[in-house]
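Complex shown without one protein chain; remaining protein chains in place.
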Amino acid sequence: MPDPITPSAELLKGLWRENPVFVQVLGMCPALAVTNSAVNGLAMGLATTFVVVMSSLLVSSVRRWVPKQVRISTYILIIATFVTVADFALQAWTPALHRELGAFVALIVVNCLILGRQEAFASRHSVVPAVADAAGMGAGFTLALVMLGSVREVLGMGSWFGLSLFGPRFEPWVVMILPPGGFLMMGVLLLLFACVADARRRAGGRLYGGREAA
Amino acid sequence: MSGELLAIFVGALLINNFTLAYFLGLCPFFGVSARLTTAFRLGLANVFVMLITSLAAWGLETFVLVHAPYLRLITYIVVIASTVQFVEMLLKKAAPALFRALGIFLPLITTNCAILALALFQTSRGYGLLQGLVFALGAGGGLTLALVLMAGLREETELSEVPSLLRGTAMSFFIAGVLSLAFMGFAGLFSGSG
Amino acid sequence: MSETPRLVVQPAPFLRPQVTTPRIMGDVLLALLPCLGVAGWLFGIGALLVVAAATVAAVATEWALAPAPRGRSLADGSAAVTGILLGLTLPPSFPLWMAALGGFVAIALGKAAWGGLGHNLFNPALVGRAFLQAAFPIAITTWVPPSGPLALYRGNLALPLMQSAPDAVTAASPLNLMKFQGDTGDLGSLFLGGIPGSLGETSALAILAGGLWLLARRAFDWRLPAGMLLAVAALSALLHGVAPERYPSAAFMLLSGGLLFGAVFMASDPVTSPTSPLGAWIFGAGAGVLVVLIRLWGGLPEGVMYAILLMNAATPLLDRVTQPRAFGHRRWQGSARA
Amino acid sequence: MRLPETARLVLTLGIAGTLSGVTIVSTYRLTLPRIQANQAAALERAVLEVLPGGTSMQRLVWGEHGLAPAATGAEGGDSVYGGYDAAGGFVGYAIPAAGAGFQDTIRLIYGYDPGRRRIVGMEVLESRETPGLGDRIFKDPEFVAEFRDLAVEPRVALVKGHGEGPNEVDAITGATISSQAVVRILGQANEAWLPRLPPAAEAPPLPPPQERRPVHPGGERGGPVPGGRAGEGR
Partner (left out) sequence: MSLLAGAAGSFRHGVHPAEHKESTAHLPVERMPFAGRFVLPLAQHLGAPARPVVQPGDRVARGQRIAEPGGFVSTAIHSPVTGQVVAIAPRPHPQGRLAEAIEIAVDPFDLQRPPRRPPLAWRELTDDAFAAAVQEGGLVGMGGAAFPTHVKYRLPEGRRVHTLVINGCECEPYLTCDHRLMVERPEAVLRGAAIAAARLGVETTVIGVEANKPDAVTALRAALDGRGDVRVAPLAVKYPQGAEKMLVRALFHQEVPSGKLPLDLGYVVNNVATMAALADWLERGQPLIERVVTVAGPGVRRPANLLVPLGTPVRAVLDHCGGLTADACEVVLGGPMMGTPIASLDVPVLKGTSGILAFTAAEAQQPSEYTCIRCGRCVEACPQLLNPSRLGRLARAGRYEEMEGYFVADCVECGSCSFACPSGIPIVQLIRVAKAALRERKA
């Protein structure tokens, strides 16, 4: 990795250049499963961000003391703990949301994004960059989920974050909030990302003030 | 009774196919579906791990977690991972050929979301031992079906003039989307609602 | 001595195929004429507008998305075939904007995304219809009784993105009646048309006329529709024989719903069905079995569309396992790539 | 200080496991009251919703000695809920039931007035029916209203078009299957429960307030669990 590691850069790369969903195609299951509305996407994104940030924090601070044979097991234990905490918290304070997200909160445990970050980054860096990286990834993940959730909610229910957009006579595209809609919309967004990245590569320009794409 | 088991099986296999309706196990679904034979083997490995998982989750739920349900998630993860590893070692000894065919996929899926979800769903639906195993068989079979169809279709696209921007991931999502549309036809099959 | 003309050098064979792809597509269009005529006669202007909306959108999308040179890919006529077929699978009072959206999806998602004619894995018209059915499940299952050649439906005229005003009279299709009321109606009207249903599917007679034309012109692989119809007939005759009060007769199963239309025009799509004769039989039979399964034990009243799409998905696998056994080989030992 | 390798591994995992356990248990303790309150409130709301006039409720367990309040420590398998008005008078039973819908299992609860032999309310607790179609079994006010006063004799029946009979429910156009599923679920639950339920006069009375315990859905094994009982998301 030739780039200098600065917290702000770590934060930003997760949004676009290494966006976990659109670029790395990680954590697809929750990204599709819960994004039938923007609010669900946001909640899932935030819960995931919480888990990844806390886990990174812990993992990077204890990284010196964890022998490598049990590294993964320890990480999983740490992640599972935070997921359980998040799950209880959601159940206690936002029961309705928890009903919507269902088992997918628990399934954050196995989100490849989180374990991936611990393996690839937190276990090799000190606390500040690790947390910045995790926050960036979490933000990128949240951004992607909210984008997907927004498109699906707007078309599928005619509303955005529950606000009706087109009036009562709008004909919702039910497919968008059904499983096929998730796959198809994800395909469309990936296509758009590819188009933008392609155009950007050709123009040699930059977006988000990020570093130049390879 | 057998009607109920059929409904559980068909439900997990087709109607609420783990991959195409529940979005579970997508990472291997997209990652390992480029070649038919590997996809098929991954599917079989899934069936295998799911059967073990179902058994393990049922055992945990019945004998261990009765008094500490809040530890469910963490125990599931740990126990499933270690049981699969243990069975993997047994397999290596007892059936080396099978192990060679499935072995490389096991680490890939032991802690993926489809497996964990199987355990969680089985518990939250209150399935008993037999129901759980049938559920695991259906879910694993469903994953295999989706994987094999997907792999066949993806191999076919390699001979096509797919637009360059679509090659790769976006294309796979479109295939999955249409597959998912097609699987909607199974809604209500054998569930007694027809 | 003869003066030397400029000689063309091109590879053998030097005889041209008698059948060309545009001619095949033209034959399909001709074969659709009886269905179109009956649709217009029974369901009126509204029906024709629905077909037109789907077709125009399909052709426009093909024009916009196909690789350069623009419009060249329109020459084979397959986009029009897709559009008309889609239109004919929609109900008469379907909103025009939805039909147009369907045409767009059929070509964009069903065809262009895969590289255009010949590269699509799923039947484009059915991809469009499956999308519409999942997006607007009510509009696409709202049937009206035939109301003559001048009819126009309120539903047709819904504003884009908006709901349709409900039509005064709605009716249940024969399959709905069978599924929910156990009522199988009379076969004569199923054969001639004049029942509620999708535009193209109501008159078995018109479909058979089109099918015979395709057969005569060898425009399709007859094994595909034959396999599908035979499978449905055999399976439902068996079930009817065992439990006549629970399962409808084979004749009803054959004539009702979109089965004939789907078998003749959609299962027969060459692009999305196997290339080998054995594969074609399996494809047809598999689709037929799925239709019976969905109709009799599934949640939905009709399953032709899903059956064909599912068999489309299995086509690459079928192609693989039904490779012809090469001459002089004991059995098919090929392919190679494992 | 250098520990032997294995000991070090075991120690690390042990510490991690202990810390993790401690964290989970303390979060559990911290959130338990809220979560239970949430669940109890949701259940109570649903029960009282399907039993018009009811203001309080208790869980009734079907056991060896017939139907008895859970508060008395009765053990057994299935349970229903009894609803009572402000004066403590019995209003009716709320019966939970589940069965296959169009996509997946539908869970619902319905109120039954044994005096008039009528269903007096129905609420869907959980379903994965298609939004815009099947979800009209709980979003369509007309359909829900059908269950406010529905005779259970000879049996609850679904009709297409306009049903006149007191026992008839109109199918929702475009969601016939889901409507049918609701009616079928009610029918099956009626078959299982109606013969067991004592008439209003003999219904177990509401215990005095001081003896009441919070009602946990699902009984002994209740309480929050990761992944929850809360459905499976979509």
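First chain written, first letter: the chains are A, B, C and D, and each begins at residue 1.
Note that contacts are C-beta pairs under 8 Å (C-beta built on N, C-alpha and C of every residue); 3 or more make two chains touch, one makes a residue touch a chain.
The shown structure was predicted, so the numbers you read here are calculated from the model rather than taken from an experiment.
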Chains in view that touch the one left out, judged over the entire complex: B, C
Selected residue (touches chain absent from view) among C:141, C:156 or C:276: C:276
Footprint left on subunit B by the chain that the document does not show: 158-159, 161
Interface with the unshown chain - residue positions in subunit C: 1-2, 4-17, 19-24, 75-76, 78, 115-119, 221, 270-277, 280, 319, 323-329, 334-337
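Everything below uses one rule, namely that only the chains that are shown with their structure count from here on.
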Which of A-D and A-C has more C-beta pairs touching across its chains: A-D
Interchain centroid distance [CA atoms averaged], subunit A/subunit C, Å: 41
Subunit C, residues touching no fewer than two other chains: 109, 131, 134, 137, 299-300
Interface hub residues of subunit A, defined as touching at least two other chains: 33, 73, 77, 80-81, 83-84, 87-88, 103, 106-107, 174-175, 178, 180-181, 184
Subunit D partner contacts - residues on subunit B that touch it in the complex: 7, 11, 15-16, 22, 66, 69-74, 117, 120-121, 123-125, 187-188, 191-194
Interfacial residue positions of subunit A with respect to subunit D in the complex: 33-34, 36, 65-67, 69-70, 73-74, 77-78, 80-81, 83-85, 87-89, 91-93, 95, 98-107, 156-157, 172, 174, 177-178
Complex contact set, residues of subunit D against subunit B: 20-21, 24-25, 28, 99-105, 177, 180-181, 184, 221, 223-229, 232
